[in-house]
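In what follows, a single structure is set out as structure tokens and then discussed.
Note that one protein chain of the assembly has been removed; the remaining protein chains are unaltered in position.
Take a look at chain A:
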Amino acid sequence: MTESSVKKLSNGDRCYSTNGVKPGKNGCVKNHYLYKKQHCYPEEKIYHVEHNGGLYKRPFNEVFEETPMLVAVLTYMGYGILTIFGYLRDFLRKWKIEKCQNATEREEQKDFVPLYQDFENFYTRNLYMRIRDSWNRPICSVPGAKFDVMDRVSYDYNWTFKYTGKVVKDVINMGSYNYLGFAENHGLCVDAAADVTMKYGVGVSSTRREMGNLGKHEELEKLVARFLGVEAAMAFGMGFATNSMNIPALVGKGCLILSDELNHASLVLGARLSGATIRVFKHNNMQSLEKLLKDAIVHGQPRTHRPWKKILILVEGIYSMEGSIIRLPEVIALKKKYKAFLYLDEAHSIGALGPSGKGVVEYFGLDPKDVDIMMGTFTKSFGAAGGYIGGKKELIDYLFTHSHSAVYATSMSPPVVEQIITSMKCIMGEDGTTLGQDRIKQLAENTRYFRRKLQEMGFIIYGNSDSPVVPLMLYMPAKIGAFGREMLKRNIGVVVVGFPATPIIESRARFCLSAAHTKEMLDTALRMISEVGDLLQLKYSRHSLVPLLD
């Protein structure tokens, strides 16, 4: 029938009430659930913890609570009313009763074929414009744990903004991807980067193959390889370009790409550019992936039934819109069973997961050599820019010559490279301090504390209990704008997302925790979130928190 967030949940809707942990027949993908309660309703989501005989060495706790039906109906009503009012306003604008603030064609051009379709702009001018002040807020300090926001006011309902000249100081930053707190403008990394700028300049505007290859780049690549535990690595200037330009170098026509439903646009673009056949499996659903793998190997290519040249599985470490962590042990087991290749995009999970920050592979206690291509970005946890790919030496040598980014793109800027080198050494502990280790521990504690408190308060939170990305469900379109504005009034900056970036009823506010957040900041934030939650009636959750076994 209709879809719901239950389908997003783990493998299947089976409800076992046994509790023996038997290893599966082939040693791979059978999962056994250990339930807290005796009965289980398929619609009611219960907290369940998985312990699989050999694959998972730690509990995997991921919940996507279902949307309450009343909330769904009210959300649709909200969108319906907004649509009707949108049509009414468009009518008024057309008949010149109301002034049209949007760009229109000149009178002389009205008879020509129109340049744009009005209807495509409907959502922007009627819905987005009304709550536009929750996005693109100008700031005037470094976006660390706290930042300063410029105050702005609008007299024509957000069509134009005017600055009042005041600055709202010390707004708690819950939106930046600042997982380890390296977004700062004082400290070791910054000094090192400044020195390097003096020595190397701001950049050689040339590609790596011509004049742009500096000693710093080679040093960075060796360091990244050592950090990840792989043979070799290669760094690129843009995280998006790392994905979109390297996947076409690895697969082509006659290959198969199995990509997760909620993969980022860079992965999707790279997959499309490569010319391979793309098949999508349900988000984090290992049954769906196994079925696709089996079908692909049994039936081969579509018309000719020849075997596929390569099968590449594209997954991400942490999905930032859902806060879910990929089931990596099962993916690797599947990959080994069906002899496919695995491309892991650790954009959000590198530095944020794992006891020493080495990403989702370390989090599950797996061997990095099992993942064929480890990709990640330096933007989130290292406070820099760019992306990397790590793997076997032959792979990196091949990419050096065949990848579009390597051959044509400008090389990374030396201060950025130095920032990455310093922060990576800090995380690994090689700079002599325990700063990196402290930050990783602080992030893990912050994550656990924040998520637990929010769940106790009664909000609906998506995702894995260890992921530092916390989506809080808002559902209704009016609450998106209200939440953003109320939080700013209370000096907390949040990111809110709505349709069409998320499914229509699942608009959310997304908190990104940071090691730079102290407990006091989190307590303040939680208090304010609770206040706003009571004001806007956001505490939808119908579960009371069951104490976990550990």
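Everything that follows uses one rule, which is that contacts are C-beta pairs under 8 Å (C-beta built on N, C-alpha and C of every residue); 3 or more make two chains touch, one makes a residue touch a chain; residues count from 1.
By definition in this document, contacts and distances are computed from a predicted model.
> Just by its UniProt name, which of "Mitochondrial import inner membrane translocase subunit", "Thioredoxin (Trx)", "Serine/threonine-protein phosphatase 2A 55 kDa regulatory subunit B" or "ORML1 protein" is the chain not shown in this complex?
Answer from the record: the omitted chain is "ORML1 protein".
> May I ask which residue of A:Val168, A:Leu188, A:Ile297 or A:Met321 touches the chain that does not appear here?
Only one listed residue reaches the unshown chain, and that is A:Met321.
> Please give every residue of chain A in contact with the chain that is not shown.
1-5, 66-67, 69, 72-73, 75-77, 80, 101-103, 116-117, 119-124, 128, 135-136, 159-160, 177, 259, 261-268, 280, 320-321, 480, 495-501, 503-505, 510
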